[in-house]
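Scroll down for the structure; my scribbles are underneath it.
Now for chain A:
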Amino acid sequence: MQQFMSALLLGLIGGAPFALLGLGLVLVYRGSRVFNFAQGEFGTVSAFTAYLLSFRLPIGISMLIGIGVGVLMGLLTERLVVQPLFNAPKVTLLVATAAVATGSIALQLAIGDAALRSYPPLIEGNAFEPFNVPIRWQQLLVVLALAGVAIALYLFFKTALGTAVLAAAQEPVATDLVGIGTRKMSALVWGLAGLVGGITGVIVAALQPFTPGYVTSDFLIFAFVAAVVGGMTSMPGAVLGGLVLGLVQSFSASYLADIRWISDNIPAVGEVTVFILLIAVLAFRPTGLLGKEA
Partner candidate 1 sequence: MAVLDVDDISIRFGGLQALGNVSVKAQELEIVGLIGPNGAGKTTLFNCITGFYRPNDGRVRFLGVDVTEIPIHQRAAMGMGRTFQQVGLVKGATVLENLITAQHTKVEYSAGAGILGAGNTWAEEKVLRQRAMEILDLVGLAHLAHRRVAGLPYGTMKNVEMAAVLATDPEILMLDEPTSGMGPEESHTFGDVLLRLRKELGLTVLMIEHHVPLVVAVCDYVYCLNFGQLLTEGKPEDVRTHPEVVTAYLGEEAEEVA
Partner candidate 2 sequence: MAVADAVLDHPDSAERAKSVVRWIPRLAAWGVLAAFLLVFPLSLETFHAQRWSLGVVFAIAALSLNVLIGYAGQISLGHQGFLGVGAFVSAYVVTVHQQTFWVGLLAGALSGAVASLLMGVVALRVRGLYLALVTLAYGRMAQETLFNLGIFGKGSGVEAPRPALLLGDHAFYYFSLVVLAGVLFFNWRFVRSKAGRAVSAVRENEQVAASYGIPVSRYKLIAFVVSGAFVGLAGTLYAFLNGRVDSQGINFEMALFLVLITVVGGLRSPAGILVFTALFEVLPTYVGDYFGIRWSFWLLALGPALLIITLVFYPGGVGQQIKPITSWMTGGPFRVHHGEQFVQEGVSGRP
């Protein structure tokens, strides 16, 4: 019981960053039909900026500016990479966003170095300890950020503008009817993605010390898997997928790794279950849990 409850709690909390990052991925996919490999870097760059500013400014303001830089990076990516490749195959665009991510990591290395960085947590200490599982305030903040972003996006997509954004990918003509050109719409989507990515970055970077490329290397692949599990086109799906993925990871870490043969022979068994989950979903249920199309 103790083991089960702790795996459950850790899974739900561990899945929150995947869900948060996954929301950004789904946003871009619905708006531009592309897998955005730079989504994680929108986050790391924001965190990196907030870190650098935190020496001179209060941490809250540093984080806000950091998020702003994330938005800027989303807009720049859209203008310099997505627009020029508008008619290219989507896989080409995917490779291009991966290049943006790598370039961003290289720049962080060139400006700083590979050393670990951390900024002070917003709230110190543990929030509570249910079933002897210590839950830090910092972890709870990620969950709160997830809830906040999810609700905000939900409300935004209820508005006329939000509906038009979602229609843009399927019907480029339809957006012209609302009076906003396809190009502005695309910029809006990527700006929003930068915003969501930036919030993700500054919040998860407070969880532990981070290095260049932190959000990409620690969360991006899992966020993608989460989005795919959720159906890639569904925002609630991304949230659900993120939590499912967190649970899959925590339960494999807790139960599978308990089996001696596995812990002796298969390191990081959680990676394997996630990989198998991804293949299984794509092969047998490509529309995911809540997706409407493959």
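We take it that a contact is a pair of C-beta atoms (placed from the backbone, for glycine too) under 8 Å apart; a residue touches a chain by one contact, two chains touch by 3 or more; residues count from 1.
Per the selection procedure, all candidates are chains of the complex that A comes from, given by their letters.
Small disclaimer: the values here were computed from a predicted structure and weren't measured.
K.L.:
Candidates 1 or 2: which touches chain A in this complex?
P.N.:
Result for chain A: touching candidate is 2.
K.L.:
For chain A, which residues are in contact with candidate 2 within the complex?
P.N.:
My answer: residues 34-35, 80-81, 84-85, 88, 90-92, 94-96, 98-103, 106-107, 109-110, 217, 221, 224-225, 228, 264-269, 271-272, 274-275, 278-279, 282-283, 286.
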